[in-house]
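Now for subunit A:
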Amino acid sequence: MSWLIKSSIGRKLIQSISGLFLILFLLFHLSMNVVLIFSHETYDFLANEILGANWWAIVGTLVLGLGVVVHIIYAVILTLQNWIARGRNRYASKSKTQVAWSSKNMFVLGVFIVLFLFIHMYQMWYQMQFKDLFGIEGVRHDGAQLVVDVLSQTWVLIAYVVAFIALWFHLNHGFWSALHTVGWNNDIWMKRLKRLGYFVSTLIVLGFIVVAFAVYLGYTNLLV
Partner candidate 1 sequence: MDKDINIKVKVWRQNGPKEKGRFETYALKNISQGSSFLEMLDILNEQLINEGKIPVAFDHDCREGICGMCSLYINGHPHGPDGEITTCQLHMRSFNDGDTITIEPWRSAGFPIIKDLVVDRTAFEKIMQAGGYVSVNTGGIPDANAIPIPRDKAELAMDAAACIGCGACVAACKNGSAMLFVAAKVSQLALLPQGKPEAARRAKSMVAKMDELGFGNCTNTGACEVECPKNISISNIARLNREFLKAKFKD
Partner candidate 2 sequence: MNKIDSKVPKGPLAEKWTNYKNSQKLVNPANKRRLDVIVVGTGLAGASAAATLGELGFNVLNFCIQDSPRRAHSIAAQGGINAAKNYPNDGDSVYRLFYDTIKGGDYRAREANVYRLAEVSNSIIDQCVAQGVPFAREYGGLLANRSFGGAQVSRTFYARGQTGQQLLLGAYSALCRAVNRKQVKLYTRYEMLDLVIIDGRARGIIARNLVTGKLERFAAHAVVIATGGYGNTFFLSTNAMTSNGSAAWQCYKKGAWFGNPCMAQIHPTCIPVHGEFQSKLTLMSESLRNDGRIWVPKKIEDAKAIQAGKLKPTQIKEEDRDYYLERRYPAFGNLVPRDVASRAAKERCDAGYGVGTTGLAVYLDFAEAIQRLGKEVVEERYGNLFQMYEKIVDDNPYETPMMIYPAIHYTMGGLWVDYELMTNIPGLFAIGEANFSDHGANRLGASALMQGLADGYFILPYTIQNYLADQISVKRFSTDLPEFEQAEKGLNDRIERLMSIQGKHSVDSIHKKLGHVMWELVGMARDEKGLKEAIVKLKEVKEDFWTNVRIPGKKGDFNTELEKALRLADFIEIGELMAHDALDREESCGGHFRVEHQTEEGETLRHDDKFAYVSIWEYRGEDKAPVMYKEPLEYEFVVREQRNYKS
């Protein structure tokens, strides 16, 4: 299986599969967020009892972390190789080839998202699962309240929304591109996949934004 890392298509397969896995995670994450709008209690129950410091949640976190790390490492490798493949001399004229903006800027978008992740993880995950696992003081078991606390600050909301938009662009290209790379595409499916990618990325990002705003404006825990 050394071809996976040695061949260009193998490396891209790794990037695609890890990307698709992360999209699945985002969908799961979104459903958790939606819960927040309806019931803080359920949210906390899910966060503490179902996830929390259980072994399965730890495994899940590790797998997820691995996915993220692999995705980032391969993004760096592929980008570096591609940069070298372009040659030492660059074009003097700017490319006028009409292509989707996001497709040319996946790495930049990715870097942006990673920066956001640092803030996000510190604000949420570190306070909950991490502190819990390593016995650090100040573990928050009231996840719902934590989210409300964090997201009621205006700068946080703005940072989140900006990151979500970057995520939308990243996913909009990433979704169909990943399926294209695993070979699941042809002339007919090209349009469908692009539309589906548009739908999925919009669903995820719009979901995140709506929840973020709802929290900011205080529309949470509505069923209580």
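Methods note: contacts are C-beta pairs under 8 Å (C-beta built on N, C-alpha and C of every residue); 3 or more make two chains touch, one makes a residue touch a chain; residues count from 1.
Candidates were picked such that all candidates are chains of the complex that A comes from, given by their letters.
Keep in mind the model is a prediction, meaning the values are calculated, not measured.
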{"item": "Candidate from this complex that touches subunit A, chosen among 1 or 2", "value": "1"}
{"item": "Candidate 1-facing residues of subunit A, complex", "value": "3, 6-13, 78, 81-82, 84-100, 103-104, 106, 173, 176-177, 180-187, 190"}
